[in-house]
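For this view, one protein chain was removed and the others were kept in their places.
Think of it as A, B and C in the order they're written, each chain with its own count starting at 1.
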Amino acid sequence: MNLHSILSILVFSPLLGIIVLAIIPKAQEKAIKAVGFLATLPALLLSLAVYAHFLAGKNLSDFSVSVPWIQFRGINVQEPIFSVYYELGINGFQLLMVVLTSVISTLAAIGACKFIKKEWKGYFMLFLLLVTGMLGVFTAENLILFFIFFEVTLIPTFFLIGKWGYFEKEKAAYSFLIYNGLGSAVLLIVIMVLFAKTGTTNIEMLKQMVADPQLFKGGFKLGLFIALLVAFGVKLPIFPLHSWMLRVHVQAPPSVVMIHSGILLKIGAYGLIRFGMGIFPQQFEKLATLIAILGVINLLYGAFLAFIQTDFKMVLAYSSISHMGIVLIGLAAMNEAGIQGAIFQAVSHGLISALLFFLVGVLYERTDTSLIENLGGLAKGMPLAAGFLLAGAMASLGLPGMSGFVSEFMAFLGLFKVQPWIAAVGTIGIIMTAAYLLRAVLGMTYGKAHREFDGVLDLRGVELVPVFVLMALIVLIGVYPSVLSSPLQATLETIMLGLGG
Amino acid sequence: MENAWLIPLFPLLSFMILLLIGKRLREASAYVGILLTLASLVFSILVLFERFSEPSYLAKFNWLTIGDLHLTAGFEVNQLNALMLFIVSLVSFLVHTYSKGYMHGDERFHIFYAYLGLFTFAMLGLVISPNILQTYIFWELVGVGSFLLIGFYYYKEEAKAAAKKAFIMTRIGDVGLLIGMILLFWQTKSFEYSEIFNAVEAGGVSNTMITLTAILIFIGAVGKSGQFPLHTWLPDAMEGPTPVSALIHAATMVAAGVYLVAALFPLFTASKTALLTVATIGGITAIFAASIGLVQTDIKRVLAYSTVSQLGYMMLALGSAGYVAGVFHLMTHAFFKALLFLAAGSVIHAVHTQNIEEMGGLWKKLKLTAPLFLIGTLAISGVPGLSGFFSKDEILVAAWEGGHPVLFLLALIAAFMTAFYMFRLFFMVFTGEKRGKQKDVHESPSVMTMPMVLLGILAVVAGYVNTPWFGSFLGDWLVDGNPALGHSHIEGPAWIMIAATVVSLAGILLAYLIYGKRSIAPDWLSGKGDMLHTVLNNKYYIDEFYKLTVVAFVTGFSYLLRFIDVFLVEGIVKGVTGIVQGLGRTGSKMQSGQVQTYGAVAFLGLAVLVVIYALTGGYLR
Amino acid sequence: MSLETFSQLNWSIMTPEFLILGVIAILILMDLFMPKTLDRKILGWIGIAATFAALVSTASMIGGPVQSILHDTFRIDSFALAFKLLILVGGALVLFLAVSYEPKDGVERYQAEFYYLLMTAMLGAMVMTSSGDLITLFIGLELLSISSYILAGIRKFHGQSNESAMKYVVNGSISSAIVLFGMSYVYGLTGTTNLLEMASQLAALADSNHVYLLTLAFLMIVVGLAFKLAAAPFHMWAPDVYQGAATPVTAFLSVVSKIAGFVIVIRILLTVFGFAATKGQDSIPILYDMQNYLAVIAGATMIIGNVVALRQSDIKRMFAYSSIAHAGYLLVALTSLTTNMFQSIWFYLLAYLLMNLGAFAIIQVVTEKAGSTKIADFAGLYRRAPVLAVAMGILLVSLAGFPGTAGFIGKLNIFIGAFYAEPGHYVLASIMIATTVVSYFYYFSVMTQMFFRPAEDESKFNIPFGILVVLIIAVVGSVLLGVMPNIAFDFMQNNMDVIGDFFK
């Protein structure tokens, strides 16, 4: 097979599932679920194959594809100015995100088979569209293509939340749409300004052209970078742009939150690293202190608020905010350790939050509640679920041997080199993370049972697959972080080159 | 020694086996755990003996690459590590064995063994780590093992609270360690112990930095070893099953703090301030915990406070540059304190209560446990001839020679108190009349007593490896090739030994008079100082203090943030949407349905544009 | 001019107009002589056929040289062809809607009028595209307007329809008067009505009084023509008229009429004011001088359209505001005055034509079935007619400007222009993006109704053939142009030299 077409197949393979689903009658629940699940597999297998390709020591650029696509005419007759290429590509960082996406998508599809109780057909069609969007986001090599895939994720997510969510689903869907719409609007401004000024949106070319002081003045670039920060800050989310995310985490169905918290939030981190740092390295440097402070605020704000929540979903939602603070902290360090920590954190949090939300989904399905108080003593009725919940919490609070630690450690390692004081304040977050997670998880699993757990089934059958896979990956990364760090080295070098260090 | 890396893996294997198929093995799980820890023990002994004759061994591989930084993982066998391997695997093996009897009948028997395996793995991994990062990793893992085991009786609210408290309090310390470690890394560009020491020795690190990092790392040790002011979790941790207390909260994990300071000893010696801090905290903890121990009525809590106090001793030793003394006491303490806990467990197993006021007169019924408990008590009290005597003496000498007379005095008083409350415990449990409801009290099975016997022997003889009389074999071996660790044996004036003996005997005598012979009323102390007694009984109100300050602050701050979240952040959002909606409403209202208004608006628009044009100089230009 | 020379003129360039005109005449006659009982739909199909014929003949002129007859009052240049194509496509699609329109309140009798009035309106718009003279422009404009007035009121027994027509007439006439007043000044300062001659006359304008007068005329023309665009400040008629008019008429007003409006605005503004100097030869033209005023109008239009649309509960009113908003977006392209302006406006109008007509097709089906025009009537559409709901979803997404649809590419084009201009129109573009986000609210509120809410009744729809055609063209076109916009771009680039032709 031609290597150049692999990425396209990888990205668009879920669409095949949509087509198949379209011809399956609504009532055939089993077939729909099967197709929905199977349609995520090609992407998974291909992404693993790409990873294997990398492990075999071959070049990831083998996969890049670039075909002329749109020529915006009328501005300038010279080619290739103002033309947009259909260009997909993959580097180490993108590879990780793609693998993460495909893994979590497959698991979320399994989750959906369990958690979604109605209209599977519509659900899986939207879900697969979402998967395509996410895969595209991480493989797009130019900003317009990136933006297109970025927006493609918005609409299915809106519907997935609004239709299959819990009580206040529509409100959550709207606030998702509006916040992210605003974020992407700001992003679009940046993209179009860059496009209009340079005539290209290819990221590599932009890196060089934006560095040209003739084309862009410093202050102007700073403005663009701040806009970018805001755009991805909504997605990440950065305080105070976070309130939409709480609603989504609480109201969306668990299988969607797995995707949302696991991958969609990471687009923010991805964008900040790839575009913020890649295209505007000097500006990033200028604002590094601010970003570090924002990171610490995020970390602490999320942690403190998670500490007093009564709904476990809210705890996890705030914990996501808190953990995304670590991403910012790592990025603000502007050194290898910090950036690698940030990327690790993105991947690690993706896995951990997917695991935790899957478990929440199971709990909710069995007990119709996610209130900590109502779940007390769960370990008696659902020992396996409780055990994994605890393990997930441990991973989340940065227990060594699990992925959370490596990321947290590197992020702080990086920041302590440049901003020891801010980092020192940030470490309070480490303590608080332990405090709120244990409070919540022990509150749910330990202690006297507040209710009968008769007839409440523990994890079983196919539910164990996502749990085991995620746990295994979390531990794998924790024990042998090189699985992530080795693909990253080349990417890091490029970033560091851009930062001039 | 090349295969020392296998030692931690056996318990890990046990953990994994039991997690996966433990449910089917049921109580046969114990054999898995016992056999695999036995394997660790055998290897540890081999390694220890090998280390007597061979130099240290270090192996490492690349663990994580960050740009040009290569973080390694691996293992190292040096004197301290080999000794610790032996202590840990021995105690762990004994506790594994003991638990087979103690935990008999528990429905989560296999889980218990699995957790024990996890903990043992982590602890063994901790002691063979060649770099501080790896130490930190296992440091946290032992914390988790401890957390899981404290919370083993998860359905008890107290256990839940204790587990949580243990985890969070130690984590506070851990963050100190983490910061210290990272700062040290950026100073020395390495996590390797040897490279850190080289850098410190070469003067590559400023004095302030050394002091700062050393103290930060010491905070980690404070958390783990239950030193003042982070000690409160350790007594609460007694909610776990008693074998756990013996293994984790007496012999191994809590000693990890001492081990850490010992392992980084060259760093600490490079800073006077750091050493003084260590010594002071150690000294304060020693007397502070001992004083609380005076009035406790829970058998395990008395032992817990005694542990805290003894750990303070070790810190005092290390802080007084008495490296050998500290490590020596660490070893002897591991044996006699494990013995005491196991014996206490045996007592609890027999009488099903932990309240010493409901015990009494058990000497006759527990024919084996009682003498073993006495041995432990004698050893900890520092009665000459037993292991505790020698190590405690070393510490007192170190403190005196280290130039800390005040701390020396504190240590001496603490020694008196130790002797007093330990014998108070002994007399109340084993002598006198039977109190409370004791039914079918009988001796524990041999699977429980045999480990105690072995520990009893060690509690007696372990001291002789390093004595002023028969040569300081342990000391010589420990500091061999490492001048930075100080002298193998500190000579001190002979009166110190006598003073120590006198003090401990005095303590025993007083305890005898009050609780044994009952010639002095038990409320003699409390009667005299009512307030003092209340204060001691409430553990100096430390928990309450924390609740009122830290916990209240965190909660209050959280609610403040929630206020901000709900009203400020959401409020702004609501405001913006409100403005947009309001605009919409206004615009919608203007759409009055009157067609003439529409025309008027259009004309008005035109007029405004014209006026603006005129005003901005269109006409006058 | 003798009759001989008159007949020797190159009349062939007016073939499309003649075709339409001829068919209108035939339709009138047929309507007159057909028995009353016969179904008039056949007339509609004839009209569609004629429109297609006109489309073909227009298309056949593509790539030819610039030609003009009658002293340049009627000219065929790339601009004219490009926009005439749009008008014909839009007109054809509206006719498809019209033949599927099943009026209920006794208008059956006037159905034939409905068809040929639509066609006369279309003819007016076509004339406007090809006009090189103020008089023909004005005549075309009025032909379009007057036909539209009647169309708006064609449901003559329907109070709302009457009211909407009346409002339309009053406002439209006022706007005509204002435009004419402005035009009269322009004429006065040049002494000619030919646009190109005006341009050459004004190129050396230096007298500040004259400049002032001309600028006033500029403002009057812009504000007056804003009526046709449904742009601020002359936008307020739109919701009422859209609501009251029959759905195909609304579709016509919102699409074809708007295209015609842009045609006349571009013609006049660019040829006349794009050259009218402010301080003598080679000084900055009035149009550039007044860019900020256009920007204000564009900004106000976008804000008003999008914000007020939030409050609507009537689907047609909502679409009226939406069409106001889209006029604002288009004005942004006009304001930035970059070289890609023609392309971006043309492409955006094409995209807008497709998505808006598609949406109106569905609105027509749903409102006819429900008998009212409430947004709530869309509740549960996904259950009742999934195909309609999904099609509507795609069209709404395109209207909202999400990627993968023509609406997105159209917006990109406008942004490129806005940012490419020196100095860039950052504020205006930001308003455009921000208000686009606001528009998500109301577009998605329709989605909410269709997909999330339960239906009142579960009855199914039967989709008439005409609607189906429009829907297929609209949906396929919207997606195709979203994914492969180069089809349209290349067409423009390869066949038309709009800028080159414009001033020949």
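Simple rule for what comes next: contacts are C-beta pairs under 8 Å (C-beta built on N, C-alpha and C of every residue); 3 or more make two chains touch, one makes a residue touch a chain.
Everything below uses one rule, namely that contacts and distances are computed from a predicted model.
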{"item": "Among \"NADH-quinone oxidoreductase subunit K\", \"Branched-chain amino acid transport system ATP-binding protein\", \"Sarcosine oxidase subunit gamma\" or \"Carbohydrate ABC transporter permease\", UniProt-listed name of the chain not shown", "value": "\"NADH-quinone oxidoreductase subunit K\""}
{"item": "Visible chains that the absent chain touches, using the contact criterion stated earlier", "value": "B, C"}
{"item": "Residue touching the undisplayed chain, where the options are C:T15, C:S173 or C:S430", "value": "C:S173"}
{"item": "Residue, one of C:G191, C:P423 or C:P454, that touches the chain absent here", "value": "C:G191"}
{"item": "Contact with the hidden chain (one of C:Y101, C:F114, C:Y149 or C:F360)", "value": "C:Y149"}
{"item": "Hidden-chain contact residue, picked from the options B:S245, B:T332 or B:Q591", "value": "B:Q591"}
{"item": "Selected from C:E163, C:D289 or C:D501 as touching the chain missing from the view", "value": "C:E163"}
{"item": "Touch list for subunit B against the chain that is not drawn", "value": "588-589, 591-596, 599-600, 603"}
{"item": "Positions on subunit C where the hidden chain makes contact", "value": "134-135, 138-139, 142, 145-146, 149-150, 153, 156-160, 162-167, 169-170, 172-174, 176-178, 180-181, 183-185, 187-193, 201, 239-240, 243-244, 311, 317"}
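Going forward, only the chains that are shown with their structure count from here on.
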{"item": "Topology of the chain contact graph, where touching chains are joined (line, ring, star, complete, other)", "value": "complete"}
{"item": "Remotest chain, subunit C as reference, centres from CA atoms", "value": "B"}
{"item": "Per-chain Cα centre nearest the global Cα centre, belonging to chain", "value": "A"}
{"item": "More contacts between chains, A-C or B-C", "value": "A-C"}
{"item": "Subunit A and subunit B: spacing of chain centres that average the CA atoms, whole Å", "value": "37"}
{"item": "Computed distance of Cα centres, subunit C from subunit B, in Å", "value": "78"}
{"item": "Contact set on subunit C toward subunit B in their complex", "value": "166-167, 170-171, 174-175, 178, 208, 212, 215-216, 219-220, 223, 226-227, 232-234, 236-237, 239-240, 293, 296, 303-304, 307-312, 438"}
{"item": "Of subunit A, residues touching subunit C in the complex", "value": "69-75, 82, 122, 144, 147-149, 151-152, 154-155, 158-159, 162-163, 170, 174, 177-178, 181-182, 185-186, 188-189, 192-193, 195-197"}
{"item": "Subunit C residues touching subunit A - in the complex, by the definition given at the top", "value": "338-344, 382, 397, 402-404, 408-409, 412-413, 415-420, 424, 426, 429-430, 433-434, 436-437, 440-441, 444, 447-448, 451-452, 485-486, 489-490, 492-493"}
